[in-house]
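Got a structure here, written out as C-alpha cells. Questions coming.
Of the protein chains in this complex, all but one are displayed in their positions.
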Amino acid sequence: MDGATILFYLFAAMAVGSAVLVVTSDHAIRCAMYLVVTFFNLAALYILLDAHFLGAAQILIYAGAITVLILFVIMLLDITSLGSFSASRNDAARAIGLVATATLLLILAPKIVGMGNVGFAAELPADFGSAKELGVLLYKRYLLAFEMVAVLLLAAVVAAVAIAHKEEEA
Amino acid sequence: MEITLGHYLIVSALLFCTGIFGVVTRRNIIMILMSVELMLNGVNLSFAAFARHWGDGSGHVMVVLSIAVAAAEAAVGLALLIAIFRNRESVNVEDLDLLKG
Partner (left out) sequence: MHEADIHAQWLLLIPLLPLLGAMVNGALTVTGNPLSERNTALLGCLTVLGSALLSTNALITVLSHEEPVRLTATAWEWIASGRLSIPVSLVVDRLSALYITFICWIGLLIHVYSQGYMHGDRGFSRFFTYLNLFMFSMLTLVLGSSLPILFVGWEGVGLCSYLLIGFWYEGTENAKAGKKAFVVNRIGDFAFLLGMFVIFWGTWQLDHATLEVAGLQGQIAGLAEQTITLWGFSMRLPTVAAILLFIGACGKSAQIPLYVWLPDAMAGPTPVSALIHAATMVTAGIYMCARMHFLFSESPVALTLIAITGATTALFAASIALVQNDIKKVLAYSTVSQLGYMFMGIGAGAYAMGIFHVFTHAFFKACLFLGAGSVMHAMSNNTDIRLMGGLRKHMPHTWLTFLISTIAIAGVPGFSGFFSKDEILAKTVMNHGYFVPPIVPGHETLTALMPGVLWGMGVLAAFFTAFYMTRILYLTFHGEERWVEAHVPAEVDALEAAKSRIDAYGFEVTPQQLHPHESPVSMTAVLWVLAMGAIFAGYIGLPHFLGGHLAIEGWLGGIFDSAHAAVAEHGAHGAEAVAEHGDTAKEMSFAIISTVIAFAGIGAALFCYAVKPGLTRTLGDALSVVRRVLSNKYYIDELYDFVFVTPIRRFSESVLWRVIDERVIDGTVRGLGTAARGLGGVLSRAENGIVGSYAVGMLLGVVFILGYLALR
C-alpha cells in the first residue's frame, strides 16, 4: 500500500462524499461549498493521473470561475427558500431518481469490474500532461474543435449578456 | 493493491450517478445546474483516466474542451435563470409549466 494508493482513496472518498452532500444539502451556500470541495478533490485526482495542466485548469476554471458565478447568482437573487431534501419535487420523482441511479450503477459496475486488472500505460510520452503537449494537440490535431469551442464561448457570452440584460425604463 | 483504470472509472460512475440523482430530485434550478456540473466532472475524470491508460494526450484535450463547454452552459443557464426569476419571481422548476398541454 504505497502513498499513491492511499492518496487516491482519500481524495476519491472526499470527492464522492462531498458530491452526495451537494445533492442532499438544504442550504444553497453550503451546496456550493461542497461543490468546491468536490472540484478540489477532483483536481487532486487529476494530478495523480499525471494530468498536471488539467488539475490546474480545473481549479482555475471550475472552483474559481464557475463556482463564483453560481455564488453570485445565488446572492443576487436572494434565494432563501430552497426547500429541504424531504420536500424535493415529489416522492415519485425521488423514487424515480433513486431507481434510475441505482440501475445505472448496477449496469456500469459489473462492466467496469469485469474489465479486470487493466493497468495504466507503463511508458508515457515525455511531456505527458504538460501545457506544451496540450498546446501542440490543440493547435495541430484538434484545431477545428478548438476554434468551434472558441466560437461557442463567444456565443455564450453574447447570449448571457443579452438574456440577462435588464430592460431600460423609458 | 494497485490502482487500476477500473478504480477511477468507478469513481467517475459514482460522481455521474450522483449528479443524475440531483437533477431528478431537486426543485431549485440552481441545484439542478450544480448537479449537471457534477455529471460533467464525472465524465471529465473518466476521460483523464483513459488518457493515462493509453498514454495519449487526446483525453486531456477532450477534458479541456468539455470544461469550456460546461462553462459556457453554466453562464447561459444562469442568465436564463435570472431572466426567469425576474418574470416569475420563482426558481422552482415546478412553476415553469407554460408548456403544459
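Chains here go by letter, A and B, matching the order in which they are written, and residues are numbered from 1 within each.
FYI, a contact is a pair of C-beta atoms (placed from the backbone, for glycine too) under 8 Å apart; a residue touches a chain by one contact, two chains touch by 3 or more.
Note that the structure is predicted; figures quoted are calculated from it, not measured.
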item: Touching partners, among the displayed chains, of the absent chain; value: A, B
item: Residue touching the undisplayed chain, where the options are A:Arg30, A:Lys111 or A:Arg141; value: A:Lys111
item: Listed residues A:Ile47, A:Ala65, A:Ala100 or A:Ala121, member touching the removed chain; value: A:Ala100
item: Positions on chain A contacted by the hidden chain, ascending; value: 89, 93, 96-97, 100, 103-104, 107-108, 111
item: Interface residues of chain B (partner: the chain not displayed); value: 20, 23-24, 27, 32, 93-94, 96-101
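Definition applied: only the chains that are shown with their structure count from here on.
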item: Chain centre separation in whole Å, for chain B relative to chain A (CA means); value: 6
item: Of chain A, residues touching chain B in the complex; value: 1, 4-5, 8, 12, 15-16, 19-20, 22-23, 28, 31-32, 35, 38-39, 42, 45-46, 49-51, 53-54, 57-58, 61-62, 65-66, 69-70, 73-74, 76-77, 79, 82-83, 85, 87-89, 93-94, 96-98, 100-101, 104-105, 108-109, 112-113, 115-121, 123-125, 128-129, 133-134, 137-138, 141-142, 145-146, 149, 152-153, 155-157, 159-161, 163-164, 166
item: Of chain B, residues touching chain A in the complex; value: 1-11, 13-22, 24-28, 30-31, 33-35, 37-38, 41, 44-45, 48-49, 51-55, 57-58, 60-61, 63-65, 67-76, 78-83, 85-86, 91-94
